[in-house]
Each structure stands twice: as structure tokens, then as C-alpha cells.
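These notes concern the structure reproduced below.
Left out: one protein chain. Kept in place: all the others.
Take a look at subunit A:
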């Protein structure tokens, strides 16, 4: 829908699939408004999820406790590696990067871009005195139209109850 003097609005029907439990899907609808001419504001998004997303409470707690109990700050690079492998203990780091990249992609998308997370180039955990976990990432984002692979630095705070913040 073209909205004069405002921008282009898209109405979407989507099916979400749980990456960790394929076959489990949830429907949702979304409205995305790309503002006219503006390269610097993110598109406005409204999403309605029809149904429930499964609880990850246990896995979250286990991950949280595992990281908190580490003596040395966790450091990792190249996730997945050149051959597509991700060691199982780094899978949550990968998934968290995935979620964080979603935010970055949203903030930087226009009608002429198509981003995917290509790789977690580097990750460093930073211990904090408060309850959050902090991960400093360098992500490689692949932009389909220009074919560029762009490195992006981001800091992600995460807590089982409070979720992720970029």
C-alpha cells in the first residue's frame, strides 16, 4: 500500500518455525511501514503472534548459570566455522547473536536491502557486577543486493527474565 507523503506499507502473513524444534510452527501477521526517503529511520513494525511461543525457561536458566559460574570470561570466534560447524556448547552464543542481529537488521533495513547473519566473527564475554550477562560481538552481516559482507560491532546484554538488549 502506497501512502502518499508517508511511505510504503506492507501487510504480511508469516509462519514462524522453531529452529530448535522443526515442525513446530506459529502463525503471525505483521505490518511494516517504510518511511519515504528516509535512509536513517528504521521501518515501523507491528507484529501479532497468533498462538504461543514455547517456554525456554529451563534452558535459559541452565545457560545463565553456566556462564555465571565460569572462571574466565568466555571468548570465541568464527561461529559457525568455515565448514559450517558450531560446537554444541557455543550454540546458545550463536542463537543469541542471531536474535541480536535481528535487531540490527531491522534498524538498518530499507526496501532495497536483504540482510542475513553470515557469521559470528568474534565474541567476548564481559563480566558485570549486576545480574545481566554481557557479550561483545563482532558479527558479519551479508547484504544480498550489494553482496557485501559487513562487520558489525555490538554489545548484547541478556538475562533470563529480562531478555536480550542490544
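Odds and ends about this structure:
Keep in mind that, in the parts below, a contact is a pair of C-beta atoms (placed from the backbone, for glycine too) under 8 Å apart; a residue touches a chain by one contact, two chains touch by 3 or more; residues count from 1.
We take it that contacts and distances are computed from a predicted model.
Matching "Thiamine pyrophosphokinase", "glycerophosphodiester phosphodiesterase", "Tax1-binding protein 3" or "CBPA2 Carboxypeptidase" against the UniProt entry of the left-out chain gives the name "CBPA2 Carboxypeptidase". Of the listed residues A:28, A:140 or A:166, the one in contact with the hidden chain in the full complex is A:140. Only one of the listed residues, A:18, A:57, A:81 or A:111, touches the absent chain: A:81. Residues of subunit A in contact with the chain left out of this view: 19, 78, 80-85, 116-119, 140, 142, 144-149.
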